[in-house]
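The complex is shown incomplete by one protein chain, all other protein chains being positioned as in the whole.
Then we have chain A:
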Amino acid sequence: MSTAAVAAEWQEIADRKYLRRPEIYSMQWGRMDLSRFRIACAPFGGPIAAIRDDSKIVQLLAESARRHLQIFSSSGELIASCPWDRPGGKLVGMAWTDDLQLACLLEDASVHLFNSRAEPVGPAISLGKEPSERVIMHYVFWGTGVACLTDTNQVYCIPDFKNPRPCQLADPGIDESDQVFCMTVNEPKAVKFGTPEVLLAVGDSVLLVGEYAAQTVGEGIGPIQKMAVSKEGKFVAMFTGDGRLLVALMDFSRILFEYDCESALPPDQMVWSSLDSVVLYWEELISVLVISPAGDPVRYIYDEPGILLIPECDGVRILSNSSMEFLHMVPESTVSIFGIFETMEPSAILYDAYDNFERRSAKADENLRSIRSSLPKAIKGCIDAAGHEFDVSRQRTLLRAASYGRAFCSQYDRDHFKEMCKTLRVLNAVRDIGIPLSIGQYQLLTAPVLIGRLINANQHFLALRVSEYLNLNKEVVIMHWACEKITVSPSIPDDVLLEALLEKLRLCKGISYAAVAAHADNSGRRKLAAMLVEHESQSSKQVPLLLSIDEEDTALVKATESGDTDLVYLVLFHIWQKKPALDFFGTINARPLARDLFIAYARCYKHEFLKDFFLSTGQLQDVAFLLLKESKLMEKNPMASKGSPLHGPRIRVIEQAQKLFAETKENMFESKASEEYAKLLRVQHELEISTKQAIFVDSSISDTIRTCIVLGNHRAALKVKNEFKVSEKRWYWLKAFALATVRDWDALEKFSKEKRPPGGYKPFVEACIDAGEKSEALKYIPKLTDPREKSEAYARIGMAKEAADAGSQVKDNELFGRFLGQNSGASAIFDSLRDRLSFQGAH
């Protein structure tokens, strides 16, 4: 196609500014009369929903009298259809949400959501009791919610369908007699605080209604028949009763633009096309008017009524019975190449050079030479222009021109070209299945969202290829596919389906098998779920799922293998709650980790239950130890502590423990010890009574003996000694120290002379030195037999000479001096160090 022919399709609105409306699809739906339907078209090339309009009397054309909700792709391909049988009265209006759900507002102020396959999503959401009893006068949808005005002139809204909390906006304070002409909304995402602001045209002014307050903003602006807010809430376009189009800043501080449409009749549709123009449509005239502040208005007349304007971020799609067009400003790069007055532009020359090259004309070379210096710019121009084309062959020609230029321009960045090719391949692929995304829309929508949309449209294969192609994570696609596969395959046997699923799931490393398994379980296929969850590598996902499908034993094995004790506890508590105690004991007793963790928990929190566990598993010694612990707690209990008869129960518990120890063969030592323990408590109890001092219970045997001696009760001490067969050796230590404590040196000396002490005189020496009684110590030191001990003892009481004399007898001198020798005198050194440093006054 010659360059001139391309530009012939454009309409100039200003200097170097053109409009074009290429047909992207001729509609596949056969004969269609849009004017008979209520229609909702989703932006970003989304689907089209249609329900026969029952507010009009229409002729039935070879169709069922029952109304259907039909969903088409943007190319008019029927995607899904379902009978329209929602209770709630007449359909007031419908629109697509940002995540492609169709929201239908009914007469009773309820909103019903459908997915793009015409399946209902969730229960209906009500706008509230009050609006449900009133008549809805106006309504407005936005990407996530809806607002409506009732005949009482109150505004109700649901800001977010995903988190449906209906609320009432501030009272606009409109008299019942006043008529609200029209209503529009400033979307929550364009507002500071996340709640929508609604604009109402009343009388000759405009009200801005927020959550907490309503205010008049367009005082005296004239009666407004139609309003539209631009994206991001920057501007508002208004059509006045006297046929003027006004564009104002959102805060109405300034009217930016005014145009007289010379039509008293308000337009039926008015939308923003990107930020640069407003598009109006009059059904009666079947005419579309594009008004741009930068230039002249352009009017298009259509043959059949029922035209729909679909605003996009970079233009407006125009849907008619037979075609889908994309009305937009011709992009700069395209103008540069194909514009009639642009023949001197580098990209136009490059394009021309390529054309000549193809035709083997020498002019190609000449062209190229003329733009040598601006070649990069020319190449970029061609690549960008290719991006904006819907026509594949034109994309190709432009890219080839760019590629031709690149051959002469080594420094041109390859990536731009590569990226564009990638993007175009994706765009062409989705355009083929009825998603007419422009490059601008695609960039705004982002690839992951596009993939999400493909998945929801059940285009898994394409979605997967796109993800692979763009190096995006395939997990979402495969996961969704697997879940869908399970949903639609109720009759395929588990093992066959499992194989089919695994084959695909394996494509994606680290995919959550547990999530797929959970879906299988929800779809009533527990066995398949069990088979799937086996493949999950993340224990933290696997174990909870195993529990939810009643596979406790496997869950316990997997949790144990994971090494994560928290997971083991999770399983443990689950089984504990579910099973009778004995079964529970049996299960965990077979699993050491689970058992030990249970014991650790129960030790802290479930004492009695733990006793039951030990009894059931025959760990009698552990029960006995628990009893001993109990007996100690009884002591701590103030009720039991002092009043002597209360020691009875405590002793009984210890005796019980003793019996249990005796029943096991391995715990003879503990059994004997418990026996002595009980006996000791009795003895101490008696001592407390006889001495009237509560100081014996819970001290050790040795302490009891020492206490007796300190109290001067030598008979009692001796009795305790004999009763518990305390060795002579220990007896000498205890008695010597006790006598030193009360400084009864005579008694000590007498004791030393009773007989030759079985362990030597060391206890006497140490007791005296510890008590700081050198002279007493000297009585016993000479009696020490070990020269080394003797030497040490002398040293300790500061008798260096005697120490040295005794030390000289030590044979093992080397051993003795190993540490001491090298450090002797060090203490003196430190003192001098301190002195030397003190001049500095440091700490």
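Throughout what follows, a residue touches a chain if its C-beta (ideal position, glycine included) is under 8 Å from a C-beta of that chain, and two chains touch if they have at least 3 such contacts; residues count from 1.
Methods note: contacts and distances are computed from a predicted model.
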- Query: One chain of this complex is not shown here; going by its UniProt record, which of these names is it: "Peroxisomal multifunctional enzyme type 2", "BRISC and BRCA1-A complex member 2", "D-2-hydroxyglutarate dehydrogenase" or "Vacuolar protein sorting-associated protein 33A"?
  - Reply: "Vacuolar protein sorting-associated protein 33A"
- Task: Could you tell me which of A:V121, A:V488, A:A600 or A:A804 touches the chain that is not displayed?
- Result: A:A600
- From the list A:R67, A:R86, A:K231 or A:K629, which touches the chain that is not on show? A:K629
- Message: Touch as defined at the start, partner being the missing chain; which of A:F408, A:Y569 or A:W745 qualifies?
- Response: A:Y569
- Which residue numbers on chain A touch the omitted chain? 510, 537-539, 562-566, 569-570, 573, 592-593, 595-597, 599-601, 604-605, 621, 625, 628-629, 632, 669-670, 673-674, 676-677, 680, 698-703, 724, 726-727, 729-730, 733-734, 737, 759, 762-763, 766, 792, 795-796, 815-816, 818-820, 822-824, 826-827, 829-831, 833-834, 836-837, 839-840, 842-843
